[in-house]
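Before I ask anything, let me first share the structure, which is written out below as structure tokens.
For this depiction, one protein chain was excluded, whereas all remaining protein chains were kept in their positions.
Right after this comes chain A.
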């Protein structure tokens, strides 16, 4: 049976892994390559590496960081942050990424989804969607690291990205991110109703039960940063807990 995936997320500035709250108040938590390797050894099913510098000089560095992180990593590596065009994608895949995650570029130019899917295959394209709640069962898509509202309704957007060839959805609730008070479960249910794509839940996990609740609803993977970086739980602790609760996970 296909296992539910546990995915640590590394937000990076240069080689440093950092973590903030609701996308601000940033702290350094470790070195990207070391953390990625440690998480693989501990049983991470994938690693997500995001460049949050979003500056031009930062971009070159990020490609080098991807190469380094990928060099001895033997689980899938997804990279994202500031990808603007197909050339950026090519560079990152060449540097050793298995998948790329796009967000702002997809909203600004949705054709890029079709282009990446046809050139490199849907399997390597994760579309990241950041949303803020705007009412009962209604969410708005935000871009540029959660700063800029787009006026786009989340439900419309998730349907469109699937149609255009996305391979997976990485869904983040900006309201919940870094607050450690649980995912936005209504949002996850809504996403599952509107899309057949593998869904990665992100933003807000603070306890083992939060991870369990998201997986129980039916998401395919959970992404978390703070609980792993700050040592609240290790990956084996998470997986053991989930297995005991009846969630199918990969344990060695």
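What we mean here is this: contacts are C-beta pairs under 8 Å (C-beta built on N, C-alpha and C of every residue); 3 or more make two chains touch, one makes a residue touch a chain; residues count from 1.
In the analysis below, contacts and distances are computed from a predicted model.
Remark: of the listed names "Putative multiple-sugar transport system permease YteP", "NADH-quinone oxidoreductase subunit K", "Probable tRNA sulfurtransferase" or "Imidazole glycerol phosphate synthase subunit HisH", the one matching the undisplayed chain in UniProt is "Imidazole glycerol phosphate synthase subunit HisH". Residue in contact with the omitted chain (choice from A:51, A:168 or A:184): A:168. By the touch criterion stated above, the residues of chain A touching the omitted chain are 1-5, 40, 45, 70-72, 74-76, 93-96, 98, 120-124, 167-168, 196-198, 220-221, 250, 252.
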